[in-house]
Every structure is written in structure tokens, then in C-alpha cells.
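Just one protein chain is left out here, and the rest sit where they should.
Right, chain A next:
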Amino acid sequence: QDGARAENDWSGHLARIVEAQDRAAFAELFAHFAPRVKSFLMRSGATPTLAEDCAQEVMATVWNKSHLYDPTRATVSTWIFTIARNRRIDALRKDRRPEPEDLPWGPEPEPAAADVMAMQQETEMLRVAIRALPDAQRELIEQAYFGDLSHREIAARTGLPLGTIKSRIRLALDRLRHAMK
């Protein structure tokens, strides 16, 4: 029932954390995402104890990195996914995870509401498309993201339905780059 509903836009909660260190906003974010992060980590092979510890660490990182979140480039789910993934690599593989440099920020501190909305809608369309995939293909994608499918095994087999989200992100990046000139 939860999955059938469109996901809420959580970016306002992050903005309240950045602007006012709003603990109530964080508590709501936590109630929604911490159990999902824990489930994601357990499906990736973590024990319940390790998953609990990592999920708390992930949510603490959400607070400490909240000023770096850009709602025109990712939904909150996507952004938290990247934090959980990095934490999983630290905890389960004990590898270092080199991170790319951050993109230069444009001069306007306020993201355009239309861009935030568009990113939200396109991610929702992507979610619907993934849900509609044939079981075998969706399982392959889940294996790649939750499991430990190596880059050789992933090959070109996943055929992910990325649709227009790619061009949306590319446009956002272009705009950022031109804003810096």
C-alpha cells in the first residue's frame, strides 16, 4: 500500500535542518528513512546488529551533510541511497571509497522550485517504470544494487529504464557550469 502511493517530497525537511537545525523535521525524516536504510543494509548481507548501527550512522551523516544536498539533482531517497551505499562499502567490504569532487555551485542559493518539482516527478516516473519491469529484469537490477553482482556480471544485461532523468540531470549540470563562467 505504501509502495503504491507517490513518495512525498522530503527536501523541505532537509531545508529545515539546514536553516534551523530543526530536530522535529529530522525525527520525521528518521521515522521514514531509517527503517528503509536498515532493510536495504540487511538485504545487502548485514546482520541486524550491524544494519542498526550503520542505519544510525547513515542518518547522522544525513544531518551532517544536509547543506550539501541539491534537490534539483536528486530526490532525498536517491541522496540517502548514496550515503547508505557508501556506508555499506565501509562496513561490509572495508574498502576505501574514493568520492568525486563536488560540482561548483551556481551563484543562486535558492534552487528553482520548478527544477525541484521536475526532478521529483521524473524520479517518480522512473519508479513506476522499474515497478512495471518484467520480474526477471527487476530482480537483476535488485541484485546489482542490493547484492554483490560484480561489474562483469552486470554486463549490459540490466537495460535500466532511465528515460528522461538523464537529460534532466545533464541540463542541471550544464546550468551549474554556465553559472560559473
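In this text, a contact is a pair of C-beta atoms (placed from the backbone, for glycine too) under 8 Å apart; a residue touches a chain by one contact, two chains touch by 3 or more; residues count from 1.
One rule holds for everything that comes next: contacts and distances are computed from a predicted model.
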Q: Assign the chain not included in the display its UniProt protein name, restricting the answer to "ChrR family anti-sigma-E factor", "Response regulator receiver domain-containing protein", "Sulfate ABC transporter permease subunit CysW" or "Sulfurtransferase complex subunit TusC".
A: "ChrR family anti-sigma-E factor"
(Q) Under the stated touch rule, tell me which residues of chain A contact the chain that is not displayed. (A) 3, 7, 23, 26-27, 30-31, 34-40, 42-43, 48, 51-52, 55-57, 59-61, 63-65, 67-68, 73-75, 77-82, 84-86, 88-89, 93, 95-104, 122-123, 126-127, 130-131, 141-142, 144-146, 148-151, 154-156, 158, 160, 162, 165-166, 169-170, 173-174, 177
